[in-house]
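One protein chain is absent from this view; the other protein chains keep their places.
Chain nomenclature is as follows: A and B, assigned in order of appearance, with residue numbering initiated at 1 for each chain independently.
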Amino acid sequence: MAMAAENLMVQNPETSDHKMIARDVSVYYGEAQALKNVDLDIGRNEVTSLIGPSGCGKSTFLRCLNRMNDVIDGCRVVGDITLDGHDIYDTKLDVVQLRARVGMVFQKPNPFPKSIYDNIAYGPRIHGLGEAKSDTDEIVERSLTRAGLWKEVKDRLDKPGTGLSGGQQQRLCIARAIAVNPEVILMDEPCSALDPIATAKIEELIDELRQNFTIVIVTHSMQQAARVSQKTAFFHLGDLVECGDTQQLFTNPNDERTQGYITGRFG
Amino acid sequence: MTEMSASATQIQRPDLSGKRLKRRYAAEARFRLYGLIAVFAALGTLVLLLFSIISNGYTAFAQHHIALEVTFDEAEIDPTGERDPQVLRRANYQGIARSSLRNAFPEVTERRERRALTALMSGSADQTLRELVMANPDVIGTTQRVWVKASDELDSFMKGHISRDVPESDRRIKDRDIVWIDQLIAAGNIESQFNTTFFTAGDSREPEQAGIWGATVGSFLMLFVTLVLSFPIGVLSAIYLEEFAPKNRWTDLIEVNINNLAAVPSIVFGLLGLAVFLNFFGLPRSAPLVGGMVLALMTLPTIIIAARAALKAVPPSIREAALGVGASKLQAVTHHVLPLAMPGILTGTILGAAQALGETAPLLMIGMVAFIVDIPGGFTDSATALPVQIYLWADSPERAFVEKTSAAIMVLLAFLVVMNAVAVLLRKRFERRW
Partner (left out) sequence: MSLLILAATLLLLTLAGYYMGRGRSVAVSGGSTHRLHSRPQYYGVYVALWCGMPSFLLLALWLALEPQIVEMILVSNLPSNILELSEDQKALVINQITHLALGGIVGGNITPEMEAAARDYAAMRQTGFAAMAVLVLCIAIAGLALGRKRIATTLRARNQVETVVSAVMIVASTIAIATTVGIVLSLLFEASRFFTKVPVTDFLFGLQWSPQTALREGQVGGSGAFGMLPLFAGTLLITFIAMCVAVPVGLYSAIYMSEYAGPRMRAVAKPILEVLAGIPTVVYGFFAALTVAPFFRNTGQALSLDVSSESALAAGMVIGIMSIPFVSSLSDDVMNSVPQTLRDGAYALGATKSETIKQVVLPAALPGIVGSVLLAVSRAIGETMIVVMAAGLAANLTANPLEAVTTVTVQIVTLLVGDQEFDSAKTLSAFALGLMLFVVTLTLNVIALRVVRKYREKYD
């Protein structure tokens, strides 16, 4: 551990290729260990996908990255995770601040029961982005445009966000997340509740967002991982089995478990 | 929005400066504090309420008595010497009690003074003596030391409710009374004893003779009627609505109606009882029967709602299993579903009964506020109920009734605590997770 930490200090974290670095991360739910000693580097302005069978710990790992696990009773995280070289589990670090920098999109679209406009404006408002109405307007438009939703909803910004279709809702949630301009966006199976057309739109969106954001995505679909990500990490039973370039991992995996999973022998 | 692309390049990251964050966290702490204050304010008022009741009421469980040296003169009590109970009963015990007290203060001779002296004794002193003689005629001809009840004023004075420091004109116990009381205390002739009367007597205009037994009996007679009516009706309608009723307008109407009925003010049920049971059907006023019927209508929605929830909690697989072995629908319900739901139904029923036991307003409407001394013996006798008794006493001007009222509240709350505890135990004991 000490060595790993020293290693990190050598490079300048602001310019390093790695936005987030996880070292020796284990997660316990009460007595049960859900994640075992995971080491993973998240590349800057890259899409990293986490794949693996159900219950393998990929979502758990994702929720560690912005400390959403704090919300769950009895969940304990050990190990180091850094964001630009700063330990995010440092007691001095503030969760709210962290989550403003590391945003999240959930499996099921969860728009607030407010208007579309307020859904987007909520984050900027609490973080003091754009005090003036015109600033907020601009953020809303920009976020929706980036999420590819602007054209569809610009005439009904004051209608409730819950009235949109599933795919639109999820893009609204993505727009909501990027409205705060986080540095990292975590996506927890963002397309699992959507139909193929909506899924395609979101995948396109993810690829565009890569310019400005670092993205970590948990997905059940290997095709999706292959399509959208540059790096892929394969989890199995709480272990990080293998991690590498997506291309390489899917064509020439090192581990036979990975081989088994991507060829569909278990899953 | 043509500058879209331009503005997209210069990204404005969130303001994470310490100042703004500090303000947000201060708001967070304040908000949390408000919540905590609210919880403690609610709990605090509960404590204050209980404290005010108990501190006012605990003294009512004791009652001061005065010791008299009573000479049971045969010539006065039983001139014929035949020990005929009729004769013994009619003797002038009041005179005996008064003269016994006067004998202890030979220096008091003036008529008004003497009357004030005997007023320190409760008006029930003669009854105490009569009961003593009737139970044991051998005391006639002897001199006995007998404890009789003190008056409510003396009792309040001894308990410190009437202070010596108050100007004489403002208190019911005058200076000369205090002199006498001090003499009695010095002679060891005043003593505080457990107040059995409070638990065994009916109502009375004299605080020291008043008790809650009449009201308690009335309450339980009423509760019996309530349960006999509302439990079967409630359970039957819950079974029907939950297990058999088709989903249509009519059952929807019943359901909406039951939910609304649960929130109708209780006094409206009293008006219903007055108009229908008393005026239309001509049932007797002030009777536990009518009170119980009114309360039954009032608790019915509570029981139905609880019973339906309990039935709903039984998983459909149980019903299917029973139907699968060839039971009729009614058999499936009565043999399997109902027994499994019973603990929940009983819990709801007990809670409904507790609510009925504490209800006052509808009983006022059907005349259960009468001043009733006798202990009710049946469902159509005139009676009152514990909460109504509390209301009546709370209205009485005598200082001594304040402690009686509080004590009666303590008894009522004790009943409610027991009923709720039973309900909680029942739920704990038979709680089942499917």
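Before moving on, here are some points about what is shown:
Operating definition for what follows: a residue touches a chain if its C-beta (ideal position, glycine included) is under 8 Å from a C-beta of that chain, and two chains touch if they have at least 3 such contacts.
On a predicted model such as this, the values are computed, not experimentally measured, just so you know.
Touching the missing chain, out of B:61, B:147 or B:240, is residue B:240. Across B:271, B:323, B:342 or B:422, the single residue that touches the chain missing here is B:271. Touch with the chain omitted from the figure is made, among A:68, A:153, A:240 or A:262, by A:68. The omitted chain makes contact with just one of the residues B:134, B:166, B:256 or B:425: B:256. Remark: the omitted chain is touched by one listed residue; of A:64, A:173, A:191 or A:233 this is A:173.
Set against the missing chain, the residues A:113, A:196 or A:264 yield one that touches it, A:113. As for the chain not pictured, it touches chain A at residues 66, 68, 71, 73, 96-101, 103-106, 108, 110-114, 122-123, 126-127, 173, 176-177, 180, 186. Taking the complete complex into account, residues 14, 24-25, 27-28, 31-32, 34-39, 41-43, 45-46, 48-49, 52-53, 56, 232-234, 236-237, 239-241, 244-245, 253-254, 256-261, 263-269, 271-272, 274-276, 279-282, 297, 300-301, 304, 328, 330, 354-355, 357-361, 364-365, 369, 387-388, 390-391, 394-395, 402, 405-406, 409, 412-413, 416, 420 of chain B touch the chain not shown.
Following the convention adopted for this analysis, only the chains that are shown with their structure count from here on.
Chain centres here are Cα averages; for chain A and chain B they lie 61 Å apart.
For chain A in complex with chain B, the touching residues are 94, 96-97, 100-101, 126-130, 138, 141-142, 145-146, 180-183, 212.
Listing the residues of chain B that touch chain A in their complex gives 1, 4, 7-8, 11-16, 20-21, 24.
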